[in-house]
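Chains shown are a subset, placed as in the full complex.
Should a chain be cited, it is by its letter among A and B, assigned in written order, with residues numbered from 1 in that chain.
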Amino acid sequence: MLSQVAVRILQRVIVTATRGRGLYDVTAAVAAVVTEAGALTALCSVLLRHTSASLVVQENADPAVLRDLERWMDRLAPEDASYEHDAEGPDDMPAHLRSAVTLSSVSIPVMDGSLALGTWQALYLWEHRRAPHRRELVVHVAGV
Amino acid sequence: MLSQVAVRILQRVIVTATRGRGLYDVTAAVAAVVTEAGALTALCSVLLRHTSASLVVQENADPAVLRDLERWMDRLAPEDASYEHDAEGPDDMPAHLRSAVTLSSVSIPVMDGSLALGTWQALYLWEHRRAPHRRELVVHVAGV
């Protein structure tokens, strides 16, 4: 246990430009904030500041996993259903539904200065809108 | 980066009285704990102490989004299906299913003394039972 030591805290806002629907690996961008913080034993918390995109931790090995995820979510929250909220087009409300069942924030321990993700894990920003968007992530690192 | 400084920690239990199924905006109640903590750079973590309600970060602008969410979730976890666990009525097990695919806890960075949510984001307590309930949230703020 580490105790009786002062804590380092670093916050950064990361901006990711998406090219429309799909999963974008943001692990390296988040890890760069961890490196900048210089903490060896810490917690790295990430918040996505949007409700028509989300965060998800998924496999980084086979891209087919991401394509299957996309197709499955498309059936779970279909565009051709009838929604009351449809001002921004048929992909608008499905984007909110997708975000409601995935993550808005995730907290990843930092061990020995690195994100303690598993070997096959990556952190993805999941864009749910069809048009490109500018998405903001707030990264908060606190540790020693 | 802020370092070599002592950390402030504040915990509060917030009680929300729900009027049955629906989404209740708890952002202001959580923000009040952040203000009380007096930390400028911090992490605010919220835990919901129930398994038939959940937390969700969603759009705060158009109430139609919340109604569409409710209708969609009602189809995803229908009351008229057959469940083994039905002691408390037809809305009992669907409430657990809804909570399993939404959030039990969420962590929101605090920047410049305020929750760093996006412009269109609010934190909702999603009541999944039809009857009014008393719901407890534990709010933990740690920062400097």
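Keep in mind that, in the parts below, a residue touches a chain if its C-beta (ideal position, glycine included) is under 8 Å from a C-beta of that chain, and two chains touch if they have at least 3 such contacts.
The model shown is predicted, which means the values in this text are computed figures rather than measured ones.
Given the 2 placed subunits, let me have the overall number of copies in this structure's complex.
3
Keep this in mind: only the chains that are shown with their structure count from here on.
Averaging only over C-alpha atoms, locate the centres of chain A and chain B and give their separation in whole Å.
Roughly 19 Å, centre to centre.
Where on chain A is chain B touching in the complex?
That would be residues 6-11, 36-38, 43, 45, 47, 49-52, 76-77, 81, 83-85, 87, 93, 96-97, 99-101, 103-105, 107, 136, 138-140, 142 of chain A.
Once bound in the complex, which stretches of chain B touch chain A?
1-7, 41-43, 56-59, 62, 64-65, 67-69, 72-73, 76, 101-103, 106-109, 111, 116-121, 142-144
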